[in-house]
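The structure is given below, and queries will be raised subsequently.
The complex is shown incomplete by one protein chain, all other protein chains being positioned as in the whole.
So, subunit A:
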């Protein structure tokens, strides 16, 4: 009986929610921006090619110094690069393959990573032999898909194939908070730039993007308009919205304050899944990497593609804009990373 009541209430609430969301839909992003000058071209090309991985590049993360980056690959290697010179400054071999997640710590002194080992580990970069100074932060019951430091070097947020996200204390390896709500593998997460330490968004194979209150562990908003796995999620730089990239070949922009999808970035000729997304510094451009090797650049306000950038010889698996917005770095299954500026 109780179960029936609950199912009934869920249905009623979903209807009410849709009504509420509809009420304030007094405008349309794309229509409202018709008078704004379109971006007609972007002068971006490959400036650096980072060669050194022997397997598919799966993840990359910029240091706050805007110069160094860390990348991981499916053969179990972690490399730290000087992106200005393309020199490799550290090479660490992990005891696992498919290192799907990596993150540079805010101070630049540590990198966190993990993958099929189900673990999130941290390496100190300033030590002589980082590999011997490895520290285990936390373990999931399935693969580690994504990780990010939470405002300082002391906390790491992880997302996993076990469909949960967990906030860990680095020093003690204790779980601070766990986040249950996804009905499938978590693929990506991003911390809010404006509500830092309080709000993050995660997305995954249940086609949904969940917004979480970090302190209570409660999911506070849920967006599920994608038609296939969501592979990537990134906050709009003001923190008011976020974008997702999905296997359904579209990217979608969701606004938190209006609580709805406000734009879709897709085209009939774009057929392949989108694996990675990020914004330019002002949020005007959306960079999206696809399985057909292309880096597409979208005008966020017009939902129009302004450039198709070719260079990679296999799927683009990850991408990130430099913290100061000077360039975008892509990683690919072709084993290279490229810096576009």
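Assume contacts are C-beta pairs under 8 Å (C-beta built on N, C-alpha and C of every residue); 3 or more make two chains touch, one makes a residue touch a chain; residues count from 1.
In the analysis below, contacts and distances are computed from a predicted model.
Engineer: UniProt name of the unshown chain, from "RING-type E3 ubiquitin transferase", "Large ribosomal subunit protein bL32m", "Mitochondrial import inner membrane translocase subunit" or "G protein gamma domain-containing protein"?
Structural biologist: "G protein gamma domain-containing protein"
Engineer: Which of these, A:124, A:181, A:197 or A:311, touches the one chain of the complex that we don't see?
Structural biologist: Missing-chain contact among the listed residues: A:181.
Engineer: Kindly note down the residues of subunit A that lie in touch with the hidden chain.
Structural biologist: Subunit A touches the chain not shown through residues 2-3, 6-7, 9-10, 13-14, 16-17, 20-21, 23-29, 32-33, 36, 39, 42-44, 47-48, 66-67, 83-84, 180-181, 218-222, 236-238, 240-241, 255, 257-260, 262, 280-285, 300-301, 321, 325-328, 339, 341.
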